[in-house]
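Take this structure, written in structure tokens, and hold onto it; I'll ask about it next.
Every protein chain of the complex appears in place save one, which is left out.
The first chain written gets the first letter, and so on, giving A, B and C; residue counts start at 1 in each chain.
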Amino acid sequence: MIIVLKKGATVEQVEEVSTRLTEEGLKVHLSEGVEKTIMGAIGDRMRIEALDLEALPWVEKVVPIMAPYKLVSREFHPADSIIRIGEHEIGGSNVHVMAGPCAVESRAQILETAHAVREAGATFLRGGAFKPRTSPYSFQGLEEEGLRYLAEARAETGLLVITEVIDAQDVSLVADYSDVLQIGARNMQNFILLKAVAKCGKPVLLKRGPSATLEEWMMAAEYIMDGGNYQVMFCERGIRTFESYTRNTLDLSMVPALHALSHLPVIVDPSHGTGRWQLVHPMAKAALAAGADGLIVEVHPHPEKAVSDGKQSLTPETFQGMMADLARLTLALDRKLGE
Amino acid sequence: MIIVLKKGATVEQVEEVSTRLTEEGLKVHLSEGVEKTIMGAIGDRMRIEALDLEALPWVEKVVPIMAPYKLVSREFHPADSIIRIGEHEIGGSNVHVMAGPCAVESRAQILETAHAVREAGATFLRGGAFKPRTSPYSFQGLEEEGLRYLAEARAETGLLVITEVIDAQDVSLVADYSDVLQIGARNMQNFILLKAVAKCGKPVLLKRGPSATLEEWMMAAEYIMDGGNYQVMFCERGIRTFESYTRNTLDLSMVPALHALSHLPVIVDPSHGTGRWQLVHPMAKAALAAGADGLIVEVHPHPEKAVSDGKQSLTPETFQGMMADLARLTLALDRKLGE
Amino acid sequence: MIIVLKKGATVEQVEEVSTRLTEEGLKVHLSEGVEKTIMGAIGDRMRIEALDLEALPWVEKVVPIMAPYKLVSREFHPADSIIRIGEHEIGGSNVHVMAGPCAVESRAQILETAHAVREAGATFLRGGAFKPRTSPYSFQGLEEEGLRYLAEARAETGLLVITEVIDAQDVSLVADYSDVLQIGARNMQNFILLKAVAKCGKPVLLKRGPSATLEEWMMAAEYIMDGGNYQVMFCERGIRTFESYTRNTLDLSMVPALHALSHLPVIVDPSHGTGRWQLVHPMAKAALAAGADGLIVEVHPHPEKAVSDGKQSLTPETFQGMMADLARLTLALDRKLGE
Partner (left out) sequence: MIIVLKKGATVEQVEEVSTRLTEEGLKVHLSEGVEKTIMGAIGDRMRIEALDLEALPWVEKVVPIMAPYKLVSREFHPADSIIRIGEHEIGGSNVHVMAGPCAVESRAQILETAHAVREAGATFLRGGAFKPRTSPYSFQGLEEEGLRYLAEARAETGLLVITEVIDAQDVSLVADYSDVLQIGARNMQNFILLKAVAKCGKPVLLKRGPSATLEEWMMAAEYIMDGGNYQVMFCERGIRTFESYTRNTLDLSMVPALHALSHLPVIVDPSHGTGRWQLVHPMAKAALAAGADGLIVEVHPHPEKAVSDGKQSLTPETFQGMMADLARLTLALDRKLGE
């Protein structure tokens, strides 16, 4: 942590900062220039931040040097984390595709989709039973009935199930029926929910909040790991910007950035990331080329009848075409699709 | 709702859209141009959106015309809503200032602050007992102990209490100790929590999410009103933009925009909105001049020792100076401070 | 400037950084911690930045401490700069309103508007003769003919004239006809144009680029001052964000921020800042309450016939109502309108 003092800070003021830092057991270095006095304090970032030195009138600014995250950092775990789910591994050489409708709408819909995506090469079935919706007048999900249909589809197809949990109270219920719990973008900083999924034994897919910085996102993952659950996957799904042609701006540079800073796998959602089904195929390819460990894609047997997100859903046919293309691409990237 | 068909849409395709709309009981108007066919459908927006016509390959775009909100709209309730809390009214000619520390840290701290802000003219005491924090290693709040201190400060000073609730499970506990429940920015679209506060009898201050559009914010208020609680206040606290000199970009144009579209009161938080205590005073004045019905401001007796947000907290002295200035300003705006 | 070295940097690597800094005549301080080595270099920011130390593989990050601007900073000129134009002063206790149409459309239009805004209390007439337009098919301005109408309006009404210049080649022409040259938002970093206006003898109103940070904006002003022209005014006109209800997000916190960091006056444009005439009046009040030294407002005698920006233009009547209100407000702010 670097502390820059304002021009004209007195010896007593410098001393006071120094004392506070030393009292916290921190090692302090002082650099006095003609114009500015700069102090360096090396030690735990949280303890230094708790001092809130910027509230002192003679402190100009405090610049953090150490990263605030620990468990999610690559320094903590230099090798890539590989998450084993059923007989699949995420974060290794294989790339996994999670596919299915935005919302579970009916038994027939989810079974039809499951068979279709299984055939095309997906290894996970996605589908929301609890739906966070912008409007109170929109369909809010089938809840437990939806979870039962997902479980039935798993039994029939062998696909693993990923589904969203939106309330701490529902975590054990959702965990009973699924293989991966998804934390949606709007809940990335719902800390009560993060602490709850930290205590269930299931892997978690953590979507990036629409205006979350890389650091905030990593800190959200830190909550889950700090709570004891090390099976965390990041999911880039686009951020909110001024550009409105796309629903969100898919920030693929986060894929190599996360791989540099963290050991956890990174999944990309080109469906929410673009909001237009025509862009899903090229952006899915781009995501894999950027190094993504997997994709989560919306597929609906009849997008024009979907209760939500029909505009961004692939049909089983377009999904199959994309998967054939991705299979070829992954080989050129020295990876492999599925399995 | 306007439906624009792609160039070359066939008669059958036009017919299909028309049939779907008519089946939903909607009145359809057709405009055929040389280049484009445009259809207008007048009726309930939600029912039209549920049709998800943009998923049809021959539909170019669907443009909503009607607003998706109802209860929060000024058309629903043409007069300003006035919310009565204790002997105070928010949304009328009086402007109220809610002041206090970011977090309740101790009994002494909250009592000292309460007396100081009461003396300066505040009518509400703010202070967080449950704290949503970016880092799992940061102070998470005193919880119920903090609520007791707030209640004690109310008993001693007569100030009403506003405090944040971060989990649906805690709503009745927090409601027992406080006069207004605050929904924090990160929870603006925590729909489980919105439904829970809709059922408690207490007024709600709904902060804008850091990347929430005006419409999404109004829809979050619609959740609370739709759940039966009509005592909702909006709180503008800044949005996330590329500008990093300020912690957030305080979007004061939302004050007159909300007053035009909705009947609910609007409060402004210049502390989180700027993140720098030096900007709080001028932006508090600007907020009132823009028409805000109240302010929520961070005040800490010793900002440099605050466990959070010390950088943006006023001292009791600077707060008092600001209040004197605001009192004078409100008169020129034909309003009055406090009471 | 703080240089943070990566964990494991060798003695030789530390030495190399140190040597480079010393060769530039900079004083270097070294702080070695258990985890990181931090170096502080005090001296000219530009010379340190030119070293581009972040390109060294063992350097983790370089954090600037000194501001990059000099002439625009309050440290360079502690008192407020007051710009004298004709018999008016901008930046002093009087607040000036610049009003007129977006574009000069005809002699009749500009004369009618000039008389109307003069009567209502404006001291400057605005109007574009050279128009930067998003589309090549839109009206591009009357050019010199428009400048002549502006000059004629000045002669008739005594209003001073502010108008935009969009090309370095036109600077002397525009300066011949006007009292203040406006640099539009899209040209804030047109450095050729900035250097050109630096050489004309006229005051310059520098609009903020739609995605310019505070620092970039100050550096654009630095170009003009460095070129010899000290008569620069900032103009906040909104930034581009995700919020689309307003045309831009008017960032009023820049007013007190600029007043803290710089000695130059600050004008606010609530017309472009909101894009909706209904929001202009409340945001004009908010701007003055935040400390603005003036306003620039679009007024058109027949907004519904305007060739551009009719949606955000006031009529002479609504403008007059606003001015009466502002006159009263400025008194409560210990300032005065016009003169």
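In this text, contacts are C-beta pairs under 8 Å (C-beta built on N, C-alpha and C of every residue); 3 or more make two chains touch, one makes a residue touch a chain.
Note that the structure is a prediction, hence the values are computed from the model and not measured.
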Among C:50, C:108 or C:260, which residue is in touch with the absent chain? C:50
Among A:94, A:182 or A:274, contact with the omitted chain is made only by A:274
Check the options A:267, A:283 or A:337 and report the residue that touches the missing chain. A:283
Across the whole complex, the chain not displayed is touched by chain A residues 211, 213-215, 239, 241-246, 249-253, 255-257, 260, 273-274, 278-279, 282-283, 285-291, 328-329, 331-333
Need a quick check: the contact residues on chain C for the chain that isn't drawn. 46, 49-50, 52-56, 68, 132-139, 166-169, 186-187, 189-192, 210-211, 216, 219, 222-223, 226-227, 240, 277, 303-311, 313
List every residue of chain B that touches the chain not included in the displayed model. 2, 4, 7, 27, 29-31, 33-36, 38, 40, 42-43, 63, 65-66, 75, 240-242, 244
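Quick note on the criterion: only the chains that are shown with their structure count from here on.
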What is the size of the turn, to the nearest 5°, that moves the C-alpha atoms of chain B onto the matching ones in chain C? 180
Just the number, please: Cα centre separation of chain A and chain C in whole Å. 39
Report the inter-chain centroid distance for chain B and chain C in whole angstrom, where each centroid is the mean of the CA atoms. 31
In whole angstrom, how far does the Cα centroid of chain A sit from the Cα centroid of chain B? 26
Enumerate the residues of chain A that touch no fewer than two other chains. 240
